[in-house]
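Step one of this worksheet: look at the structure below.
A single protein chain has been removed from this complex, and every other one stays in its place.
Chain nomenclature is as follows: A and B, assigned in order of appearance, with residue numbering initiated at 1 for each chain independently.
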Amino acid sequence: MSGEALQAERGVSLWRDAWLRLRRNRLAVAGGVTLILLCVLALLTPWIAPYDYRAQDLALGASPPSAAHWLGTDTLGRDLLTHVLWGGRISLAVGFVATGVALLIGVLYGTIAGYAGGRVDAVMMRLVDILYALPFMIFIILLMVIFGRNLVLLFLAIGAVEWLTMARIVRGQVQTLKQQEFIEAAVSLGLSRWTIIRRHLIPNTLGPVIVYTTLTIPSVMLLEAFLSFLGLGIQPPASSWGLLISYGAETMEEYPWLLIFPGVALSITLFSLNFLGDGLRDALDPRIAKD
Amino acid sequence: MPRFILHRLLQALPVLLVVVTATFFLVRLAPGGPFSDEKAVPAEVQRALEARYRLDQPLASQYLSYLGDLVRGDFGPSFRYPGRSVDEMIFAGLPTTAELGLYALLISLVLGTAAGVVAALRPNSAQDYLPMSAAMIGICLPSFLLGPLLILVFGIWLDWMPVSGWGNVPGDKILPALTLASGYTAYVARLSRGGMLEVLSQDYIRTARAKGLPEWIVVLKHGLRGGLIPVVAFAGPAFAGLLSGSFVVETIFQIPGLGRFYVQAAFNRDYTMIMGTTIFFAVLIVAFNLLADIAAVWLNPRLRHQYRKRAS
Partner (left out) sequence: MSFRKIHALLVLGLSCALALSACGGGETRVEAGDREQILHWGNGAEPQELDPHIVTGVPEHHIIIALLEGLVLKDPATLEIIPGVAERWEISADGLIYTFHLRADARWSNGDPVTAGDFAWSWRRALTPSLGNLYAYMYFPIRNAEAFATGKIDDFDQVGVEVLDEHTLRVTLNHPTPYFLQLLDHYSMFPVHRATLEKHGDPFQRGSDWTRAGNFVGNGPFVLAEWQLNKVVAVAKNPGYWDAERVRLNGIRYYPVENVSTEERMFRAGQLHVTGSIPPDKIAVYRKESPELLRTEPYLGNYFYRFNLDVPQLADPRVRRALAMSIDREQIVEHVTQGGQIPAYAFTPPDTLGYTAPPAFAHDPEAARALLAEAGYPGGQGFPPTELLYNTSEGHRKLAVAIQQMWKRELGIEITLNNQDWKVYLDSVNNGNYQIARAGWIGDYVDPNSFLDMWVTDGGNNRTGWSDPRYDQLVLECAPRAPDRERRYRCFQEAEALLMEAMPIIPVYFATRNYLTRPSVRGMPPNLLGYPLFKQIHLQAAD
């Protein structure tokens, strides 16, 4: 049996083992279930939201939670629960898609740079330096002017910024891994570069990548609020958790519920993500698998 | 190693040149000029101002004369603050920003690493969940939220801390430093926990343990080295960001630092100021990413060997 086939065999059982281990981790399961629930809520929002998200009651204004408005209303008398639900659609989409973009670019870029080393690495990483240094706001303003407002663009803009650190982290890991025996063994077995990258390097960088990803999702959600301020993101009366939180922060003394509920929604997402992320990391750890 | 550093410093020049060039043309593409105002600007005033700041010349010659000034260390006059030069404004804000950034950096490194290591020693126990939950709260509380919250609690309700200012009265540096540090601390904690977990399961750690070394030596000497690699990769750009100032924290606490310029210059289309702050930030990025890479080499003996090999 060739090394390739052996690897493939083992790959399958690796994933099955990982899945079994993940299922035994109760916190991770809870996190995953919560996330799925949140996504389902987001998908069902148009049917389950108690009010039209545009409906206002100016005379009512900001009111604390009540039977009619479970989470209270905002300063324009709009139902907060409705806005948290609709906002979740935007925020979850931004969080996952933009982070996904960042993940894809960052991991590939970092792995290639780290594995190739030498001149390729130098050029690739200096390009990252350049992208870090360019003025982000001008970049956003230009994007907005050239392409107009557009949700897809928003995802890409955020993803295009967030991948940089991801790439640096992955590259750092790969540089370390590259020196280790099992990679050297794989090289001497005659595996192709691409196979080594795919089979050995990327799986072994997953730990820090998962951690950084779970951290990126909430910061992406907040970044979306900033971009919306600049006019690139979503427009009122639509909402997102990031926007709700930044408006809520302005009135945290007068109307604390406007901050607390969107904040809780974001926190629940973040905690679930982290539990799931940690569980995944443990489950996928190839060294644990060897035991 | 010295050769590696020299190489990187040489690479910095083209990086800076690309940044300068790209920014120079990008800002001029952005709609809205530096002099537009709510009140209509008469044509003759617009012409006079453009002549004053050489904006009436062809773009190429503007670019070349800007590069010429830059080589002489002259960032030019601010368009927004006509009586001031960009150099002057950057140097006026720098000490404050550097001090604030340094505090935040120290807090986040020390506290974040400690929390990460403690958590990694007993994964999935209370010792892990407690600091990691705190870290997650730190991420959920962005500085625009944490800052006002700390001010309300400690500045207004308890009346223990000044609500604003920097270096005016004792104690007014504490809240801004904590606010700025919180997010970074959380990142460092999470990343170092992840890194430590990765390392602690590796063979050489097992070997060290098997040799009967005390656990704390294993953790601090062998574990920390590898465990910090993801932190270091994150820290380069993050700390460059810290030292270029934080718009939010400086605005909330009324601190005369650089971060406000960085954002306001873009809003005001203050071309020279955008260039100045961008170049300053680019230098920090290059420097800190270099430092981070040096740190990574130092943390990883095998890499050290590799660089030595390449240099010879």
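Just so it is clear, a residue touches a chain if its C-beta (ideal position, glycine included) is under 8 Å from a C-beta of that chain, and two chains touch if they have at least 3 such contacts.
On a predicted model such as this, the values are computed, not experimentally measured, just so you know.
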* When the whole complex is taken into account, which chains on show are touched by the absent chain? -> A, B
* Structure fact -> Out of B:36, B:65 or B:207, the sole contact with the unshown chain comes from B:36
* Structure fact -> Among B:1, B:169 or B:217, contact with the omitted chain is made only by B:169
* Structure fact -> Interface residues of chain B toward the undisplayed chain are 30-33, 35-42, 44-45, 47-49, 51-52, 77, 80-84, 89, 92-93, 111, 115, 130-131, 133-134, 137-138, 148, 150-152, 154-156, 158-165, 169-172, 174, 178, 182, 251-254, 256-257, 260, 267-269
* Structure fact -> Where chain A meets the chain that is not shown, the residues are 54-56, 58-59, 61-62, 75-77, 141, 144-145, 149, 229-231, 235-237, 247, 250-251, 253-255
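The working rule: only the chains that are shown with their structure count from here on.
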* Between chain B and chain A, distance of the C-alpha-averaged centres to the nearest whole Å -> 22
* Asked: Once bound in the complex, which stretches of chain A touch chain B?
  -> 27, 118, 122, 125-126, 129-130, 132-135, 137-139, 141-142, 145, 164-165, 168-169, 171-173, 175-176, 179, 207-208, 210-212, 214-215, 218-219, 222, 245-246, 249, 252-253, 259, 263, 266-267, 270-271, 274, 278, 281-282, 285, 287-288
* Of all residues in chain B, those that touch chain A in their complex -> 7, 11, 14-15, 18-19, 22-23, 26-27, 29-31, 123-124, 132-133, 136-137, 139-140, 142, 144-145, 148-149, 152, 186-187, 190-191, 193-195, 197-198, 201-202, 226, 229-230, 232-234, 236-238, 240, 263, 266-267, 274, 277-278, 281-282, 285-286, 289, 292, 296, 300, 302-303, 306, 310
